[in-house]
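Below: one structure, written as C-alpha cells.
Of the protein chains in this complex, one is absent; all others appear in place.
Coming up: chain A.
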Amino acid sequence: MADEALFLLLHSEMVAGLYRAAEQGEGENGRCTTKLESMGFRVGQGLIERFTKDTARFKDELDIMKFICKDFWTTVFKKQIDNLRTNHQGIYVLQDNKFRLLTQMSAGKQYLEHAPKYLAFTCGLIRGGLSNLGIKSIVTAEVSSMPACKYLKYSIISPL
C-alpha cells in the first residue's frame, strides 16, 4: 500500500520534469505528451505480461476490456473502472469517477487545463497492455470535471 505513494509521486515528478525541460529546451508541448505516452506503453506491455501469466485465455475483446476495467485497474489504481460502455464495434469508453492520479489535484474545474498531462501516461499504459494482449488500438482521454475522467479506446482495424 505504501507503493502507491511512491508511484503517484514518481508520476507527478515525471510530468513536471518533462514539461520543465521542454520549456527550457525546445518548447514543444506535444512531444512531452508523446514521451509520456510511449513510457506508459512500455510499462503497460511489461505489466500485462506479468499480470496475465496465470490467468485463463480471454474469449473476446469484451472479455479483455472487462479484465482491464476490473483486475488491471484494481491492481494499478486500487479501484475498478466505474463505467464501461461500448458500441460493440471496437469503440470502448472507460469512465473513472475518481481517478487516483487526479484526486490530489482538484475536485471540480480548477486546473482542468493541466489534467491531460497527467492522463498521457495512463493512456499509454492501457494501449501497451492491450497491445500485448493482441489488440492494436488508439487510446485517448478526456476530463470534463476533476477527478472524473474518460478513456476512449478505438480499435485499429487493418484492411485485409
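In this section, contacts are C-beta pairs under 8 Å (C-beta built on N, C-alpha and C of every residue); 3 or more make two chains touch, one makes a residue touch a chain; residues count from 1.
Criterion: contacts and distances are computed from a predicted model.
Enquirer: Pick, from "BHLH domain-containing protein", "AP complex subunit sigma", "CDCA4 protein" or "Trafficking protein particle complex subunit 3-like protein", the protein name that UniProt gives for the chain of this complex that is not shown.
Expert: Per the UniProt record, that chain is "Trafficking protein particle complex subunit 3-like protein".
Enquirer: Touching the left-out chain: which of A:42, A:85, A:109 or A:136?
Expert: Residue touching the chain left out of view: A:42.
Enquirer: Which is it among A:3, A:60 or A:113 that touches the chain not included here?
Expert: Answering carefully, the residue with contact to the hidden chain is A:3.
Enquirer: Could you please point out the chain A residues that touch the chain left off the display?
Expert: Residues 2-7, 9-11, 13-14, 16-17, 21, 35, 38-40, 42-43, 46-47, 50-51, 55-56, 71, 74-76, 121 of chain A touch the chain absent from view.
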